[in-house]
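Below is one structure, written out as structure tokens, with a few remarks after it.
Excluded from the complex is one protein chain; the other protein chains are retained at their positions.
Here is chain A:
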């Protein structure tokens, strides 16, 4: 199963982080990312550029209204994400807890929808083992 770890910073946390050693932050994050890679679970991950460079498209109006950042009303900012592939919710929790984040920061963790989330009736299930072996041979890379 896939989970998305969404990093949410408060304005205060971002302000406070400006006093911290940038090298240290980068190194801690690097070690965390490396541990995800070494375990073979990291599928994707990106950090986001400052909110000043972002914009919001608001669909309340027609046509939609585009507002440039920073957004005064936002209490928490979505600042980066990871997508990991794990075997259980608990494993996602365990990885999330290891993320080197400080006070004022939250990690929102959401499961990513996958194939098995879509309805599957019993006919999905097949009993023809031999055919599969044959199909593999006949179709090769084309199955």
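Operating definition for what follows: a contact is a pair of C-beta atoms (placed from the backbone, for glycine too) under 8 Å apart; a residue touches a chain by one contact, two chains touch by 3 or more; residues count from 1.
One rule holds for everything that comes next: contacts and distances are computed from a predicted model.
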UniProt names the one chain left off this complex as which of "RNA polymerase sigma factor", "Cytochrome C", "4Fe-4S dicluster domain-containing protein" or "NADH-quinone oxidoreductase subunit K"?
"RNA polymerase sigma factor"
Of the candidates A:41, A:77 or A:101, the residue in contact with the absent chain is A:41
Touching the hidden chain in the full complex, which residues of chain A are there? Just list them.
34, 37-41, 43-44, 83, 85-88, 90-91, 93-95, 115-116, 120-121, 123-143
